[in-house]
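Just one protein chain is left out here, and the rest sit where they should.
So, chain A:
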Amino acid sequence: MRLLRCRLAVLGESAVGKTALIQMFKSEGAHYPKNYIMTLAAEFHSKTVQIREKDTSVEFYVMDLSGKGLYDSLRRQVLEGTSMFIVVYDVTNEESFKMAEKWIDEYNAVVSNSVGGALIGNKSDLEERIEVKTQRGQDLAREHNLAFFECSALRGTEVETPFNWLANAFLNAYEDKMKLYASLDKS
């Protein structure tokens, strides 16, 4: 059994459902925070994903960051230690999608050697109020070389999928590096 550790930043506008998504992932669907409590600055959670066929556990240290721009210097500090990221937008909120690109750019400006990330459109349960079509999310993700997912933290649909994808991407990056390191010679 091998244990990898991944620090993961979760970014996006306020009230898009970052905290709800993380809580549902962490509690395996048991805990959905119904009432909105704005995250102050940052909260930390850890949760392990098993990749059985590779006999590997990926322990995520999830940094749940406030969507409010009040804490820029702290956010930068937190981002520096991470190697993967998620940007969340709300599919019923056009503005949150427009701002998603800003969050992607901010992350990439701070962390130049990240292992990758995912773009997530949340609140897919509110079908009648959708403002951002799936295709647009996919296009933005492709443009920035990110994986794309739509989910509903409320219903618990597709909540684990992005984390499983990230865990596998992290393991792949690790294994690629190990192969490279085994082939290096003293320069």
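Here is the rule we go by: contacts are C-beta pairs under 8 Å (C-beta built on N, C-alpha and C of every residue); 3 or more make two chains touch, one makes a residue touch a chain; residues count from 1.
Please note the rule applied: contacts and distances are computed from a predicted model.
A.B. asks: Match the chain absent from this complex view to the correct UniProt protein name in "Cytoplasmic tRNA 2-thiolation protein 2", "Ubiquinone biosynthesis monooxygenase COQ6, mitochondrial", "Heat shock protein beta-11-like" or "DNA-directed RNA polymerase I, II, and III subunit RPABC4".
C.D. replies: This omitted chain is identified in its UniProt record as "Heat shock protein beta-11-like".
A.B. asks: Out of A:Ser14, A:Thr39 or A:Ser83, point to the residue that touches the absent chain in the complete complex.
C.D. replies: Residue touching the chain left out of view: A:Ser83.
A.B. asks: Who touches the missing chain here, A:Val91, A:Val115 or A:Ala141?
C.D. replies: Missing-chain contact among the listed residues: A:Val115.
A.B. asks: So which bits of chain A touch the chain we can't see?
C.D. replies: 2-7, 61, 81, 83, 113-115, 170, 173-174, 177-178, 180-187
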